[in-house]
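Every protein chain but one is kept in place in this view of the complex.
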Amino acid sequence: MHDYLAIHPEVAEALQARKAVVALESTIISHGMPYPRNVETARLVEQTLRDGGAVPATIAVLDGRIRIGLTDDDLEHLATSKSVIKVSRRDLPVALATRADGATTVAATMICAALAEVPVFATGGIGGVHRGAESTLDISADLDELAITNVAVVCAGAKAILDLPKTVEYLETRGVPVLGYGTDELPAFYTRSSGIKLASRCDDPLTVARILRAKWQLGLKGGVVIANPIPQSAALDQGMIDGAIAQALTDADEQGISGKEVTPFLLSRMEELTGGASLEANIALVRSNAAVAASIAHAYAELNT
Amino acid sequence: MHDYLAIHPEVAEALQARKAVVALESTIISHGMPYPRNVETARLVEQTLRDGGAVPATIAVLDGRIRIGLTDDDLEHLATSKSVIKVSRRDLPVALATRADGATTVAATMICAALAEVPVFATGGIGGVHRGAESTLDISADLDELAITNVAVVCAGAKAILDLPKTVEYLETRGVPVLGYGTDELPAFYTRSSGIKLASRCDDPLTVARILRAKWQLGLKGGVVIANPIPQSAALDQGMIDGAIAQALTDADEQGISGKEVTPFLLSRMEELTGGASLEANIALVRSNAAVAASIAHAYAELNT
Partner (left out) sequence: MHDYLAIHPEVAEALQARKAVVALESTIISHGMPYPRNVETARLVEQTLRDGGAVPATIAVLDGRIRIGLTDDDLEHLATSKSVIKVSRRDLPVALATRADGATTVAATMICAALAEVPVFATGGIGGVHRGAESTLDISADLDELAITNVAVVCAGAKAILDLPKTVEYLETRGVPVLGYGTDELPAFYTRSSGIKLASRCDDPLTVARILRAKWQLGLKGGVVIANPIPQSAALDQGMIDGAIAQALTDADEQGISGKEVTPFLLSRMEELTGGASLEANIALVRSNAAVAASIAHAYAELNT
C-alpha cells in the first residue's frame, strides 16, 4: 500500500461512523480569492458545514501527501504562501513526487475525495468549456473528471466566464447528470438563471441521495453535478455581470493570459470591475452550496445505514 | 446487491443456457416513430430476431427498474404514453430513483445490455456528431458509450441527419472499431453508401464474433459498430433524401429545436417531407439489422461454448 493519503482524525472517525462528511477544494483559497477573504471564507464554509451537521474535509497536497481535512494553520498557509501550485489531475502525481504544496482544483479534489470515500463535495462553480474553445480546445479537466470519478459536486453551475451552453453539451456527451436544485435551469454562477433548460430537477436532498445511490450501485462511474442557484438576495444584476465578463475576457486576451492562469486572472479582474460585488457573490454562493451539500451528505449517509 | 435490474424469465433462461440473445432499444418506440407503426415495428423486429433463432430483449425503464425483455403490454405502453422520457446515460439513475418511465437511447440500452450480459444489440442508427458541432459541441453520448461499454451494436451507420465524417473521426479517436458489414464504406442510413471508406470490412457473422472475442478477451473495453447497409430494395434516392435532410435541418434551426428534441423532431419532419418513405426505410433497415444481429449473436454464443 502507498502512504500518499493522510486523513485528518476527525474526518476518519466520521467516515468510520458513516456520518456526513463533505469535501472542499483549496484552489479557491490559494488562487481564487485575495487574502484575507480567502482564509476567512474557508473557515466560514467549514463552519457552515458544521452548522449543517457535516464534518468538513478540505483537501490539499502538503509535504508529499494528499491531506483530507486541514488544520487552521494549513488553511493560513494555503491562503498566504506564494509557492502553492494549482493541482489538477495531471499535476497530482507530480506534486506528490516532488513534495510541492498544491491547492486542488475541482478535478483533483474529486479524485482525492473519492480515494478517501467522501461522496459529496461543495464548491463555487465547476470549470467547463472556455469561450472560444472551438478554436483553442481549452476545456477544463473538471468535465472529464465528472465523467469518471464517483463524487457529487454541489455548485452554482459552471463559472460564468465560461461557455455555458457548450459546457452542458459536453457533460451530456460524457453522460454526467446535471440536476437543477430547485430550478429547471442551469444557474449562471453570479445569477440564478442562464436560459439553459436542464433535463432533470430535484427539490430535496433525499431525491438527490437516491439518484447517487442508483448511479453508483449500478456501477455507472462518474460524478453528479448538483446545480444550486445563488441565493436571490446575493445574486448580481445580469447586465452588470455580463459587462464585467466581457471586459475581463478582453483584458485577458490583450494581456495574453493563457492556460491555468486564465481562471484566476478573470476572477480577480471581475472583482475589480464590479467593485468587489463579484467576490461577495462568490462567497455567498459557496456558503449556500455548503449548506445544500451538508443536507445531501446526511441523506446519503442515512440511505446507506 | 441492488435490485434495479429485472430480467424477463425467457431472456434469463436463454442467457443461462448460453443461447443467442439480442438487445433492442425503446427510444425508437416512444420517440422515433408515430403510433401505431412504432409498436407494430417493435413486434416485427422481435419476430425477426425469433425467426433468426435469437431471443429478443427489448430494454426500457419501468417502475423504477431496468427491464430486460418486455411484455406486449409494455410495448403498447411505451408506444402510447406521453409521459415516457428519453433516457440516456446521464438520465438513467434519475429515472430509476424517481420511478419515471423511460425509453432507452443507444447509450442507455448498451449500459443495460452490458449489465445483463447481453453482448449484441440491434438498432436503426447510432447517434453521432451533429452537423454544426464545431460551434455547438453537440455530440451524442452514444459515441462515448461505445468507447467504454462492451456491446456490439448492429446498425445502418449513424443517422443521416448527423455529420458522418466527423462521427467516424470521433469513433476513431475513441478507439471504437467500425466494421462495414458486406461493404467497404460507412452506410448512410437511408442509403447504402456515404463515400466514407472504413478501415475494416467483415462479410460473415463468424468473423465479427471472432473480433468481439479478441477485443473483450484482451480487456479492451468498449463496443463495436457493425455497420450494415439498408437492403438495396429499401434504399431511398440519394438526391431526395439529401433535400429532405437539408429542409428538416433548416426547420429545426428556425423553430429553435435543441437538445434531446433534435433527433425526434428531425426524424418526424423527414417522414413528412418524404411522404412517409423515410419511415418505411427506417423500418426495413431495423429489421435487416435485427437479422444480422441474430446471426452474430449465434456465432458469438457458439464461440463461447
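First chain written, first letter: the chains are A and B, and each begins at residue 1.
The definition used in the following text is that contacts are C-beta pairs under 8 Å (C-beta built on N, C-alpha and C of every residue); 3 or more make two chains touch, one makes a residue touch a chain.
Not measured: the values here are computed from a predicted model.
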Hidden partner chain, touching residue among A:T27, A:T58, A:S88 or A:T123: A:S88
Residue, one of A:L115, A:L206, A:M240 or A:I257, that touches the chain absent here: A:L115
Full-complex contact with the absent chain, from B:T173, B:T250 or B:N304: B:T173
Missing-chain contacts mapped onto chain A: 2, 4, 88-94, 96-98, 107, 111, 115, 134-141, 143-145, 259-260
Residue ranges of chain B at the interface with the undisplayed chain: 129, 133-134, 147, 165-166, 169-179, 197, 199-200, 207, 210-215, 217-220, 224
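We adopt the following convention: only the chains that are shown with their structure count from here on.
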Distance between the centres, which are taken as Cα means, of chain B and chain A, whole angstrom: 36
